[in-house]
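Removed from the display is one protein chain of the complex; every other protein chain stays in position.
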Amino acid sequence: MEFLNLEAQILDLLKYLGIKNFRLAKEINEMPVDIAFVEGTPTNREEIIKLLKIRKGSHILVALGSCASTGGVPALVNTLRKREAMDVYDGEPPEIPIDPKPLDYYVDVDYRLYGCPFSKDELIELITDIIIGKNYRDKEYSVCVECSLRENGCLLEQGLLCLGPITRGGCNALCTANGKPCLGCRGPYEDANIKAHIKVLLDMGFSKEEVMEALSLFSYEKFKEVIAWLKEE
Amino acid sequence: MRNPYLPEVVPIREVIEETCDTKTFRIATHLLFNPGQFVELSVFGYGEAPISISGGGDGYLDLTIRAVGNVTNRIHRMKAGDYVGIRGPFGNGWPLEKAKGKNLLIVAGGIGLAPLKPVVEYVCRHREEFKMVTLLYGARRPSLMLFKYKFREWEKFMDLLLTVDEPEEGWKGHVGVVTTLCDKIKHRSDTITLMCGPPIMMKYTSMVLIELGFPPSEIYLSLERNMKCGIGICGHCAVGGVYVCRDGPVFSLNKALRFIEKPHEVQGVLD
Partner (left out) sequence: MKLVKMVTIMMLKIAKNRINEFLAALKEEYTLYAPTSNGVTKFEKIEDLTSICFLPNRTDISLKSIFFPPKQKFFRWKRGEMGYELEDYLDGEEKKVIFGARGCDIRSLKILDMYMRGEFSDPYYEKRRKNTIIIGISCDYPRESCFCSAFGGMVPEDGYDLWFTDIGTHYFVDVGSDIGKELISLGFFQEASPEDLRKKKRRIEKVQFEIERRTRIDLCEVKRCSQEIKKKSQDEIWRELGEICLCCGKCNFVCPTCHCFDVRDIPSFDGSEGYRIRVWDSCHLYEYAKTSAENFRKEKHARVRYRVYDKFVFPVMRYGVYACTGCGRCTEVCPAGINLREVLRRLVE
């Protein structure tokens, strides 16, 4: 939906791209396409087949948003035992559930737009790069970088559980600039010193459970090993 | 005052295919340069990259570029008549004056021959200024060797020692890394060495040359760093208290070894 929020730029953008398939905004949908943006992640077998078909019918596949790129909130279910999860549906889930994983668990993903919601600026950057043939690269720095560029005060200093230092930048520190601590919706970046940050949070007085909960909210799939390590500690 | 961040917009005069991933771009400009200097090449929309100058003449500069990043990939898709931006030239260049009247050893690995080509050409033009001259060039495969079409001419003026890591059909020359050729160099004393190549090659070649008795103060290396501004302000190329863009890119091995933060190119040498 964030696509439609592009508003000012969308008409300009349509000069270069046509939208062939958009279930929420269009009646007639076609395949194959040049670029497929996939939001969300499969939670049952049918959806996996659908994903594979999309991959087959597109040149470039973009994982759009948290769920698609890191597993996101749906992956939170992986922290529970299957039976507990089934209880939500009174033991009768609508379809046979599978563990939600990031899209790249099933198919090759060309680009990822992290975040919940993903960043409009990054979407424009990606589309521009695809049109002019430039290589779009994931941001390899933390939310703190962009937060500092906006000259905000530090929320960790105020005693809030902020995941900024280990979360991939690119969101222009939207939450932290508005006084809300970073929930880590964009997942960790490659170089993130996760264990050191966990130590910082524990030293600040947060309990192991609180830290584990914060880490698993958006990126359980990415933090699995660290969470297991934290449990052992 | 001229804004040092504004590039000069210049056309590409000619594109010369070198290997499967390397091309030489002849840029129409009147900039003068010393061998070993580099320019900041802009491809508008894609960014800027530091590129060493691989030759030049009346009204042009040659830039030999391997397609590895955004800027370089893009320029590979450009043709004669397209426009790019350049700033420069930057850097100190090779100490050619010091080499005059002495033996000269030129060691290059892969794309590292590009910044050394102006030196080789200078030697061809002014052969009498030097005593013995050797060019030692190693590439991964014969087909990836640069400027092969020049070798016959160069051979007339200097000892040309070539090697490849992986031979291909038709290759009759030496196989092995550059260091395996070092004992074929006919001159030891009174030699200035100019070297450019991948960090690992420079490191091992330095070690072997030192063992063979070449003094570290007479071995010069050209370092490659992430140079953004070219004028020592942006900080990216700083290593061991010097700016590679401004104080380098050419340093004597002796100096590089004394940097407090040792450059990767010489880590482990003399340890």
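Labels for the chains are A and B, by order of writing; each one numbers its residues from 1.
Note that in this section a contact is a pair of C-beta atoms (placed from the backbone, for glycine too) under 8 Å apart; a residue touches a chain by one contact, two chains touch by 3 or more.
Given the structure is predicted, the values throughout are model-derived calculations rather than measurements.
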Contact set of the excluded chain (shown chains only): A, B
Contact partner of the left-out chain, one of B:G59, B:G101, B:G235 or B:G268: B:G235
Residue numbers in chain B that touch the chain omitted from display: 1, 3-7, 9-11, 42, 44-48, 68-69, 72, 83, 85, 198-199, 224-226, 228-229, 231-236, 238-242, 246, 260-261, 263-264
Residues belonging to chain A that touch the chain removed from view: 12-13, 15-16, 127-128, 131-132, 140-142, 144-145, 148-154, 156-157, 164-166, 179, 189-193, 196-197, 199-200, 203
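Following the convention adopted for this analysis, only the chains that are shown with their structure count from here on.
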Of chain B, residues touching chain A in the complex: 45-46, 69-70, 73-74, 77
Chain B contact footprint on chain A (complex, rising order): 132-135
